[in-house]
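One structure is given below, represented as structure tokens, and several questions about it will come after.
Every protein chain but one is kept in place in this view of the complex.
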Amino acid sequence: MNTTEMLQPPPAMTSRLDGELMEVSMGPQHPSTHGVFRMNVALDGEMVVKLKPVFGYLHRNHEKIGENTSYLGSMPYTDRLDYFCSMTNNWAYALSVEKLAGIEVPERAEYLRVILAELTRLQNHASLLGFLLSDMGAWGTPLMYAFREREKILDLFESLSGSRMMCDYMRFGGCRVDAGPDWMERAKKIVDLFPKFLDEFEKLILSNEIVIMRTQEVGKLSAELAINAGMTGPMLRACGVNYDIRKVDGYGFYPRFKFRVPLGEHGDCYDRLMMRALEMHESVGILKQAMEQIPAGPVMNPKVKIRAFRPPVGEAYGRIEGPKGELGFYLISDGGTNPYRYRVRPPSFINLTVLEDLCLGHTVADVMVILGSVDIVLGEVDR
Amino acid sequence: MTMESLEQIKTRVEAAVPGAKIDIIPNPGPAQQSSLLIDNEHAAAVAKFLRDDSALRLDFCSNATGVDWLDRTVKKTVKVKKIVDGEEKEIDETTEEFFPGYLEAVYHLYSMTHKHGPVIIRMRTADRAENARLPSLTPVYRSAEFQEREIFDLYGVRFDGHPDLRRILMWDEFVDYPMRKDYREPDDYEYEPTPHDDVLEKAKMHYSARPQLDGAENITAQS
Partner (left out) sequence: MIGTGILKGMAVTARNFVGSYFEKDRLITVQYPEERSPLPENYRNFPFLIYDTDDPEAGLRCVACKICEKECPPQCIYIIKSEDKKPDYMGKPQFYAAVFDIDISVCMSCQICVEVCPFEAIKMDKVFELSKRERFDALLQRKNELAKSNEYYHSIHPIEAAEVDAKLAEAAAAAAKKKAAAAAATAAGSTSAPGTVPVAPAPPTTP
């Protein structure tokens, strides 16, 4: 048997013994549902014929909490949305409030934000690849390698913001503390060494025959459906749709950096996996440019009040390209200290819209791989 | 590529969808993101036009969300000239204008083809009670599927034409709509060592009812 023969999809199951469907509840305490996520699956043999995701096990009504706290008070809560990427969550929220109140951000702060967002992307994608491998049965090893690299980035976050995961670092009109020269040196070293890890990691997984068989032609998504169903991030670009908010909106000085947007072709799990690997290479490129260009200067806009911050009446929708997709915040201000409406547009929640379409016709074991390739974090899905 | 202005979009939509009524809701804030209020009857047709029109191609519905606007009365004081006892006097007359509350669904549309946006469309329900119904845009934008379910779950807007309108974040047996502004939490109380304003009130209530509650004797009312 040669490789091409092995890579063919399995023959469709045509005959059934007695035609009865079995309903299985996968989750919420399933080890590979990335949290407390449940899927009600109807199975024909081992084939999925129906799949309904069930949400809400981690629901805490984040939006209501946001409406009952001051604008600044919501900032630490955004860390807890997608707890892997608190820096990008902070940025999306800060960006929306800055739009709402018309606040300028100093140049150095914007550069710092880009650096931190790209570091977040590196650690998110690295650990996602580890988790995905773990879902396929490669227990431990790839995930630990990914976590080892993630740890170095988290140490950077800790020494800058004071916390590894709940950074609470950005503020309206800038960043809370400045990064000193030692921090920048350390970050540079870590970024310089990152491609070495990436090459090794790719050698470990991307040409592995088992990974290829488990992911290629599994969970295919068409570009039309992806656009209509509001997919964003690597999910969308794996289908070949060139839409990266860093390029489209050009927020936060991204137009100043040279980087390419990797695009997939088939929209299957393997392409989604590759998207993350390729995006990490581009992120390293952005980081190197940003660390070279970063100017000296203040990191906070001095005009912004910390206490009793009241944006003018109006509304704003701000969005950024988070590691998981478009993360947006929709805010309505009635002129008070609390937002009248505080809405999070969670990328992992909306990316689950097509989960059923992806899983139909695949086996139970594939469902885990497909779910892993969507990249969800339940803190954000359930809010 | 720059997008047409909202006025241009409005005229083109009204020409393309006969009978459609569109208002522009201005946004006074610095974000300048004004929105289009579309009428419920033609909403699906308008959304379809926005999605398929070759110049707009708003094929990506990024965000769909609900907003709750309570009933409000606006007091206006106007100086009126009136003849009192045969004499003309200037009197302050206070008029109260009542605006009934409504629920709103807001959609943020972008174009992946032309890479422009957002165009924000809104729909309003007739009231906040049994007529809180809106047409579903899920047949036009699949991405609204879960988000409309979320609006139904948290705001209680029923979407006609939605394929699978169930609660999504709360459990099925839950009765109220928690994101509404007049939502009241059920009276469940857990002892807290540092009770603040509302919690303190609650604590006192439960304290008298259940004095055996562990640690509750330490709760003291403070101004």
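Per-chain residue numbering starts at 1, and chain names A and B are given in the order in which the chains are listed.
One rule holds in what follows: a residue touches a chain if its C-beta (ideal position, glycine included) is under 8 Å from a C-beta of that chain, and two chains touch if they have at least 3 such contacts.
In this text, all values refer to a predicted model and were calculated from it rather than measured experimentally.
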Report summary line: The listed residue (A:39, A:160, A:344 or A:369) that touches the chain absent from the view is A:160
Report summary line: Where A:42, A:72 or A:294 are the choices, the one touching the absent chain is A:72
Requested in this report: Would you mind spotting which of A:200, A:224 or A:265 touches the chain that isn't drawn?
Outcome: A:200
Query raised in the report: Among A:40, A:61, A:208 or A:363, which residue is in contact with the omitted chain in the full complex?
Result: A:208
Query raised in the report: At which residues does subunit A meet the chain that is not included here?
Result: 1-3, 6, 69-70, 72-77, 141, 145, 148, 151-152, 155, 158-163, 166, 168, 176-177, 193, 200, 203-205, 207-212, 306-307
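Everything that follows uses one rule, which is that only the chains that are shown with their structure count from here on.
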Requested in this report: State the interface residues of subunit B toward subunit A in the complex, per the touch definition above.
Outcome: 27-31, 33, 59-63, 65, 67, 106, 108, 112, 115, 118, 120, 141-147, 154, 168-171, 178-179
Query raised in the report: What does subunit A use to touch subunit B in their complex?
Result: 55-56, 59, 61, 63-64, 99-102, 225, 227-232, 241, 243, 248, 311-317, 319, 326, 328, 330, 332-333, 340-341, 343, 345, 349-350, 352-354, 382-383
